[in-house]
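Below is one structure. I have some questions about it.
Every protein chain of the complex appears in place save one, which is left out.
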Amino acid sequence: MDNSYEPVIVGFLCNWCSYRAADLAGTSRLHYAPNMRPIRVMCSARVEPQFVLKALREGADGVLIAGCHPGECHYVDGNIKALRRYELLKRMLRQLGIEEERVQLVWAAASEGNVLADAVNRMTEQLRRLGPLRWRETVLGGDGQMTEYSSEKVSKEV
Amino acid sequence: MKYGYYPGCSLERNAAAYHQSAMAVAGPLGIDLVEIDDWNCCGATEYFSINLLPAYALVARNLALAQDQGISDQLVAPCSACFLNLTKTDRYMADSPQLAADVNEALAAGGLHYTPGSVRVRHLLDIIVNDVGYDVVAAHVSKPLTGLRVAAYYGCLIVRPGYGGIFDDPEHPTVMDKLLRVLGAEVVDFPLRAQCCGGHMTQISQEVAYEMIRRLLKNAADYEADVIATVCPMCQLNLDAYQANVNQFFKTDYMIPVLYFTQLMGLAFGASPLELGIGKEFVDARPALSKIGVAVPSNGTPRKAGASKEALPMPRLEEERS
Amino acid sequence: MAAKEKPKFAMYWAASCGGCEISTLNIGDKILAVGEAFDVAFWPCVADFKVKDVEGYPDGYIDLCLFNGAIRNSENEEMAHLLRKKSKILVAFGSCASEGCIPGLSNLTTAEATLRAVYLDNPSTDNPKKTLPQPFTKVPEGTIQIPVFYERVKSLDQVVAVDYVMPGCPPEAHQIATVMDAVITGVPLPPPGRSIIGAGSVAVCEECPRQKNVKRIKRFYRPYEITPDPEICLLEQGIVCMGIATRAGCGALCPRVNMRCEGCYGPLDGVEDQGANMVAAIASVIEEGSGPLAGIDEAELQRRIGKVMDTLVDPAGTFYRFNMAHSLLMRARFTGGEVEKGAA
Amino acid sequence: MSEERVGVYVCHCGSNIAGTVAVEEVSQWAAGLPNVVVSRDYKFMCSSLGQELVEKDIKELGLTRVVVAACSPHMHERTFRATCERAGLNPFLFEMANIRELDSWATDDRVAATQKAKAMVSAAVRRVIHHQPLQLLPVTINPNTLIVGGGVAGITAALEIANAGYHVYLVEREPSIGGHMAQLDKTFPTLDCSACILTPKMVDVAQNKNITLLSWSEVEVVEGYIGNFTVTVRKRARYVNEEKCTGCGICIDKCPKKVVDEVFEAGLGYRKAIYRPFPQAVPKYPVIDTASCIFFQRGKCKACQMFCPTEAIDFEQQDQILKLEVGNIVLATGYDTFDPRRIPQYGYGRLANVFTSLEFERMVNAAGPTGGRIVLRDGVTTPKSVAIIHCVGSRDKNYNEHCSRVCCMYSLKFSHLLHERVPDAQVYEFYIDIRATAKRYEEFYHRVLEEGTRFIRGRVAEVTDAARLPGEEGKLIVQYEDTLVGKQRRLPVDMVILSVGMEARRDSREVAQIFGLGCEYNGFFIERHPKLDPVNTMTEGIQIAGACQGPMAIPEAVAQGAAAAARVLSLITQGTVMMEPVRAHIDAEKCSGCRICNNLCPYNAIVFHEDRKVSEVITALCQGCGACVAACPSAAIMGAHFTDEQVMAQIEGMLWDVQPQIAMTATGAE
Partner (left out) sequence: MTAYATTARAPTFLEEVIARTPGEPHLERCIQCGTCGGSCPSGADMEHTPRGLFALINAGLREQALCSNTPWYCVSCYYCTVRCPQQIHITDVMYTLKRMAIDEGYYTESTARDAPEFSKTFIDFVESNGRSFELGLATAYHLRYRPLNAVGMAPMALGMLRRGRMDLTPTKIKGIKQLQAILNKAKELGGVK
C-alpha cells in the first residue's frame, strides 16, 4: 500500500458527548491522527444516511459517527436511533461494495477524550490498510468510456 | 454431558488417584470425559520461563488436538496448572492476533491450526458445581461424610487470574466448601484456602517452599481439620509428600492427610476407597476416614464475634444478606 | 397567407422497456389532440424517421421532446446529445430517463457481469464460441461498429441538461394527458431546469387510503411471507412500502391492491437519495432498543437491533429499485471478484 | 452562485493555534474561496480588538456572513454571535471553525494540521452561506426551585435561595435531612463537632417559610425544560400524621422491635421499627419501617399507636404523588461509601474487628452506639493497637480509579481521636501517598506525626486471622510491604479500620436519566465545564452541587451548594432566558402524514392532526435533537441551523482538497 496515502475521515460528532470528548482530547493535548474532519451535529440522531453517502461520494475514505453511550444520550435515546439506522445502512453499504471499516459508529462520553482519540487512530489505521476510496474517480470515473470486451477475457472466467 | 478430557502428566502417575476418583464420580454424575488423543505436557510453570513462543505452541498443540478431534467444544482439565496454561494460551491468542499468527505458523509445521475461542477450557470443579450442580451431587450421596472436618484448599491457579472466566472469588473462593457440605462433611474455616502451596519452590529453595507448606498445615491444624481437600496435583504433592520433610525441618508433627475432592465425593457416593486410589497418599488417610459416620463434637476455635449483650452487630456478608 | 406552423413534437426511446410509449398511447383519444396540435418530427415507435432527418433539422427545431429510457450505451448518449441540440424543451420522460429505473439496477453489478449473464450464463442461451458483442468487428467488407455498452447506466440528466422531469414507471396516462393539455393550451410550465411535471409534490401516503398509525416495527416481511391487513398501512405491518419516500402522482395504485409501493415516482424535492431516506425513516421506528437503557450491554443491544435489520432482505435492491443510477453513489463498487456480492 | 459576502477570521490564540497551524497561510488561502470578501488572521480574535475587527468589517465591507476559525464553539460561539449582533448582523449568520481543540492541540504535524484547518474553514464558509437569520426563543423562568438531596450541599443551596425570598422544594430520600455529615463525629482539620455546626442549619431549613421540606420522598419523573419543569415526587407514607405528631418520641421508646440500623449507624448500632435516624433529626417526625414493623409483618402490635398522646400514628396512610412546577433544579444527591466486602482479602464481614471508617465515625461519636467508647466488636475490649488502611476501594483500577480525596485526612483525624481516647494505643497508618492539600491540612498531618502515629508507606496486601508466627495468635495480622524498607512484613493488631472511599450513588445512572444528565465513567455527574462551570450541567436549568459531582470534602460541598444557588438566583432574577432557536419545523405542505416521526420525539413535541392528516412540532417542547428531521422520508421537516443544505455544504467543504468536484448532473452548458 502506497504510504503517501493518508485517509480522510469525515466525523459526525454529537454536540453533548463526542464533540466534547474531542474538545477534551484537545485540551488534554492527546495527540491523535489528524485525519478526521469534524462536523458538529446536535445529536447522532441528526446524522442522515444521506450525509454518510454524500461524504463517501465527495471523496471521504471513511465516515465516523460518534454519539453518547446508550443510556447517556442528552436526548434520552437519540443514539439508539442512530444505532438502528447504522445497522441498516451498514447492510446496504455492504451490497454497494463498501467495507464495514469505512463507516463506523462509536460511543464516547464527554469525559472520554481518549476513547474518541483511540477510535480515530484505530479507524485511520484500518483505512490505511484498505487504501483510498475516491468514489468519483475509482467508481464513477471514466464517463462514456469506450471499453472493448474481449471474449477471451470473459470466457477465461467462465 | 460429554467433555474433552486433558488429564495432564501428573494424573498419569503421581496423581493417578485424582484420575481414578475423577472417573469414579464422573460416571454416576453423567459426565462423559473423553481423553483427547496423544496430548502433550502443558509446560507447567517452567516453559514460559525459558522460551515464550514454544511455550505457547506447546500448549496450543493440545488445544488444536481438542479442536480437531471434535469430542466437544469444552475441554476439562483437573490439574490447576494445566487449566491455567490452557486458558491463558487460548485467551492470549484471542487478545493478540500477532501471537495467534505466530503460534499458528509454528503449529502449521505440525500440520495443525488453532482458532482462539474454539475450545472452552474448564476445571473439573467448575463443571461439577456449575454444569452438574449441587442438587444432582446431593442426590448421589449415599454415605455422607458426617463428622469429617475438612479444610477446602483451592490453591492459586483454579481461581486466579481467571483467564478462562472467573467461576469463584479469586481471594475467598467458596464453591468447594458448598460442595463438601453437600457431601455431609463439616467444612472448617480455612483462611489460607487460596494461598500458594509452594509450587516449584520445593525444587528451587526448600526453605522457602517448606515455610509455605507449613503455613497451610498450621492453618488447617488450627482449625482442627481431619483432611485437606485439594483440586490440584501440585498442591497435593507439596502438602502430602513433603509433609514429613516439613515436620523434620520445623520440628513439627503435622499428620494431615491430603485428598482430592473427587476422592471425598467418591467416598460419599459409596465407592470403595481402593477404586478411588486412597492409599496412595503419603500421610495415611485411614485414621481420619475412620471417623466418617462418627460425629465428633467440634471444639475448633470459633471465628464469630461473641454474641454478648454489649456486642456490636457484625456487618453481614452477601450470602447472609440474600 | 401561410398557415401557422404547428409546434414540432418528438418522442425517443433509449434504454427502456417501451412502457412509456404505451402509457403515452393510453391517454386515449387525447392522442388525437396531440396529433392536432403538433407536427411529429421524430417518433421512431410510431412513424418512420431516420437519425439523418433529425440531424438535418436546425437547432431548437423540435418544440417538445419526450425522451424515455436510460443511457446504457454510446448510441443512447449520442441521441441524447442530438435531441438536446435540436429541442427547445427536453423532458426526461419516465423513470428510466429521470433516474435510471430498472436498467439502473445493473449498476449493482458490473457491465461485464451483465454481458456474461445475457450472452454466456443464461440457460436459454446457446453460445458455444462464447461470442460477446464487440464495438468494432473486422469483416471482409471492413469494420462494423455497434454501440458501446457502458460500464454504468446513467439517467438522461447525467449526460445532457434536462428541462423537465416526468417521473413514473411508467408515467400515469392521466398525468401525461394533463401535461399535454397544458402544453397545448399554452398553460405556462414551471421554470425549466430539471423541474418535475406530471406528478405530486407530497409522498404517496397522501394518496394512500390506508389507516396510518404511530409506527413500531418488530421485524420486516417480504410480501409473500404474510397476508397484510387491507386497511392498515403496509409499513406498520413490516412490509417495506416505499410510499413514505416516494413522490405521489400515481394515486397509490400499488398500496390500494395490497402491494407495497416500490418507489417508481422517485424521491421528493429536497431529497438527494431516496434509498438513504428510506433507511433513516424505517430504521428509526424499529421497536428493538426502546425501553430502559441505564447500564445496558451495548454490544448485545447492537446485536439485537442487527437481527431485526437482517429480516430486511436486499436493502439496496429494495430501496434503489428505481433510483440506483440517480442515487448519491450511483453504482456499487467492485474491488475485484465481488460481482456476486454486489449483485444483490 | 450566491451573493453572500463572507468574512473569514483566523485566530492565532497566541501560539496555541499558530504554534501548529500556519494561520497566515490559512487566512490567505481562505481569501480565495468563493464568496469570501475579506480574510484576516489575528493574535486573539476573542480580545476586544479582535472583535472590533469583525464589527468594523461588517459595517464597512457589508459582510453578510462571518466565519471565525479559533477555539471550540463551546468556548466562544456566544462571544462572536454577540459581536455580529453589535454590528447589526443576525448572530446566526455566523459560523465557528474549531481549529484549536480539534486541530492544533490534537496533533504536532504542522502540515496535516494546516490542511485540516483549511478543510474546516472551507466547510464553515460553504455552510455559513446557507445560514438563515434566527431569533433566540425567550422562556420565562418559574421562580420556584427544586433541590434534590438534603445533605450539607443541598441544605446550603436551599437556605441561600430561600433567604433571597424565593420558594424551594427540598426533596430528601431519608426520613431526615443532614446527609453523611450528620453521621460524622469531628471534622478535619479543625475538629469542630460535625453535628454542632450542622444542626443549626438543619433547624433553619425546618423553620424557613420559603422551604417546603419533603423528606422520605423521591423524584420519579422530570418533564419540561429550563424555567418550566414539571416534577413528579413520591412522598412515601410515614404512617405518622405530620399535622398531629409533636415529635415527643414516646412511640419510639414503646416500640418493641429493634433492628440493626444499616443507614445512619452504618450497621454498627440498632434502631426501632418506628424511628427517627437521630435525635436532632429534621423533620422531627418518625417513620415506620414496614419491613421490620411487627404490625405490618404479623398484623398485631400497634404499641406506638396505643401510646401516642396525639393519635398521630396512621397505619392507613398512603404514598402521595406530588406534581411540582419549578424553573430550576439543583441536584445534591451526594455519594455512597465503598463497600469493602468487595475486597475479601481485607476480611471485612469475616473478621470481627475489621471496621469501616463510617462505622468508626459512629463509634467515636458520643451520640453513637458505644457512646463514644472505642472498643472491639465484642463491645468491651479496648484495642491496644489499631491499623488504619488508606485507599480502600480508591486509586484502584479494580474498583475505583479515582482518589477519594477525603480519606487521608479523616484517617489522620482517626489517629488523633485514638490518641485522645486510648492514649496507650499504638496507631499505624498504611498509606500510598498522604494527600493533605488544603488549608491547614499539612499542619494537621504534622500534628498527628508528633502525636506518635506510625506511618507505614505500603498498601496493605491482606488482613488475616491465620496466625503464622508466635505472637500472632488471636490477633488480626496485617500483611504488607514496607516500601521504604523494601521488605515484606506482618503486623499483628487488635483493630483494623478500612478508610473506604467515596463512590457515585449506586443509582446515579438511573437518576441521571431521570434528569437528563451525563455520568462520568465512574457514575459521578458531569459538570458543564470542569474548570469554568463546575456546578452547571449540559442540561439548561439543572445544577449539581456536592459529592454527586465528584469526591469532595465539606468545604467544597458547601461552596458548590452556594454556587449553585447563585446560578439559580441569577436565572430567577433575569425572569426569562433566551434559548437556542435550534428547533425542528414541519412544512405542512410537504407532510404526507406518514407518521414516521410521531414516536421519535423524546419530549413528545410532535403531534398528529387526524383532521388534516399532517404532523406538527410544538416548538416550545422541541429541544432540537434533529431525530425527526433525519427520519422524515420526504424532507418535510426542517432542522433550524442544521438543515440538510447546511450540512451537505459543510461536507463538501470538508472535502475540498480530496478530489475534483465533477458536476454529477449535466448543466445547461452544452
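As written, the chain order gives the labels A, B, C and D, with residue 1 at the start of each chain.
FYI, a residue touches a chain if its C-beta (ideal position, glycine included) is under 8 Å from a C-beta of that chain, and two chains touch if they have at least 3 such contacts.
From a predicted model like this one, the values you see are computed outputs, not experimental measurements.
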Looking at D:Arg459, D:His585 or D:Lys613, which makes contact with the chain not pictured? D:Arg459
Which listed residue, B:Val34, B:Leu52 or B:Ala139, touches the chain dropped from view? B:Leu52
Residues on chain D that touch the omitted chain in the whole complex? 107, 345, 391, 395-398, 432, 457-462, 479-483, 486-489
In the full complex, chain B touches the hidden chain through residues 9, 12-16, 38-41, 43-54, 56-58, 61, 84, 92, 95-96, 99, 102-103, 105-112, 156-157, 160-162, 170-171, 195-196, 198-201, 203-208, 211-212, 241-242, 244-245, 279-282
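Keep this in mind: only the chains that are shown with their structure count from here on.
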By C-beta contact count, C-D versus A-D, the higher one is A-D
CA centroids of chain C and chain D: separation to the nearest Å works out as 55
State, to the nearest whole Å, the distance from the C-alpha centre of chain B to the C-alpha centre of chain D. 47
Set of chain C residues in contact with two or more other chains: 159, 271-272, 277, 280, 282, 284, 293-295, 330
Hunt down the residues of chain D that sit against at least two other chains at once, touch-wise. 509, 513, 600, 627, 630-631, 644, 648
Interfacial residue positions of chain D with respect to chain A in the complex: 72-74, 98, 100-103, 105-109, 112-113, 115-116, 119-120, 123, 509, 512-513, 516, 518-521, 526, 538-539, 582, 600, 602, 623-627, 629-631, 639, 642, 644, 647-648, 650-652, 654-655, 658-662
Touching residues on chain D, where the partner in the complex is chain B: 260, 267-270, 341, 343-345, 348-350, 352, 356, 359, 369-370, 375, 377-380, 464-468
For chain A, which residues are in contact with chain D within the complex? 6, 8, 10, 16-17, 19-20, 22-23, 25-27, 29-35, 37-43, 45-48, 50-51, 54-55, 58-60, 68, 71-72, 74-78, 81, 85, 109-112, 117, 134, 136-137
